[in-house]
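Here it is, the structure, as structure tokens.
Only one protein chain is missing from this complex, and each of the others stays in its spot.
So, chain A:
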Amino acid sequence: MAQITLKGVGKTYAGGVQAVSDVNLDVIDREFVVLVGPSGCGKSTLLRMVAGLEEISQGEIAIGPRVVNRLEPAERDIAMVFQNYALYPHMSVRENMAYGLKNRKTPKSEIEARVAQAARMLELGPYLDRKPRALSGGQRQRVAMGRAIVRQPAAFLFDEPLSNLDAKLRVSMRGEIRKLQRRLGTTSLYVTHDQLEAMTLADRLVVLNGGQIEQVGSPLEVYHAPASTFVAAFIGAPAMNLLDAYIEGGRVKLEGHDMGLVALPDGPITLGIRAEDLSIGTQGLPVTLDYVEELGANRIVHCFAGGQRLALIQPPEAPLSEHMTLRARPQALHLFDTTRGARLVAPATRIPEPVA
């Protein structure tokens, strides 16, 4: 068991591509941290630097008490699960799981015991003598996890392990991974581009953008207080509505409509409102209906406010009309700097403490 510490970690590929820059992160013991971000943002690069598969260009990575910059992958006491499983095609499930232990000169009886235990945990018992090609995608991924588990490493590293599975299996495997990690208590670093997967798995989320950390926090923190327009748009489905608005005399104005009070200087801002925070009322922001997406349990209503698109979530029976007026609680408004995209915290939204 161990913590993973990244200090000013960066990666410059040959040719000068700066894939990751200045990442500082502490993954504490037993924690499940998910690196999430769009494709190409440097998640895999970062994870592979922790694994030792990619050289660290800048900074320092420590696993447990040891700085591992100069250590081989095998010496780092980590196990990795790959997106395409990376099982050895010519070895049986049992041999696949045992291979790493065999190379480490683990006694035979110990290997057998650990493989048997992992097989029981992952319900792979009946398949131990099969070759990977005779397994389904989900089973292969479980073997890949088994290969990691038997090693009893200080940390698990996952690189999009569920991306090759169909949607239904992905959901159930997600649950299995979470339960397994809780049960084993092994520190885990997990990479995904799927924000839903990230939300459901993580103790803590790390949102990456262009090789840099955009925000670190628990899934709910990140959801309720996104640090930037990038995070706001990336986390949550449907994506948060981000609208061009401005502040005039301490009031937020959207398409000329007054959305609420805020103690910020006048000027343009980006206003963020989650689809579920908007409701249809008798007065408020006037919108015109564009189209409706039915999801069964609820529906996503797409509208235009002036020239800007926005979406809201409504129960399926709610009446809709061509012209509606929308409202949102003032607490549900997220304000962002229009040019930098950073979240603006308005000092006056804090309620002044009554003077005793």
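The rule is short, and it goes like this: a contact is a pair of C-beta atoms (placed from the backbone, for glycine too) under 8 Å apart; a residue touches a chain by one contact, two chains touch by 3 or more; residues count from 1.
The rule is short, and it goes like this: contacts and distances are computed from a predicted model.
Participant: Looking at UniProt, which of "Succinate dehydrogenase/fumarate reductase flavoprotein subunit", "sn-glycerol-3-phosphate transport system permease protein UgpE", "propanoyl-CoA C-acyltransferase" or "Membrane protein" names the chain we cannot see?
Facilitator: Choosing among "Succinate dehydrogenase/fumarate reductase flavoprotein subunit", "sn-glycerol-3-phosphate transport system permease protein UgpE", "propanoyl-CoA C-acyltransferase" or "Membrane protein", the correct UniProt name is "sn-glycerol-3-phosphate transport system permease protein UgpE".
Participant: Among the options A:Ile61, A:Met80 or A:Val287, which residue touches the chain absent from this view?
Facilitator: Reading the full complex, the residue touching the unseen chain is A:Met80.
Participant: Among A:Ala51, A:Val93 or A:Leu189, which residue is in touch with the absent chain?
Facilitator: Of these options, the touching residue for the absent chain is A:Ala51.
Participant: Suppose we count only contacts with the excluded chain; which residues of chain A make the list?
Facilitator: Those residues of chain A that touch the unshown chain are 51-53, 72-74, 78-80, 82, 84, 86-90, 99-100, 103-104, 133, 147.
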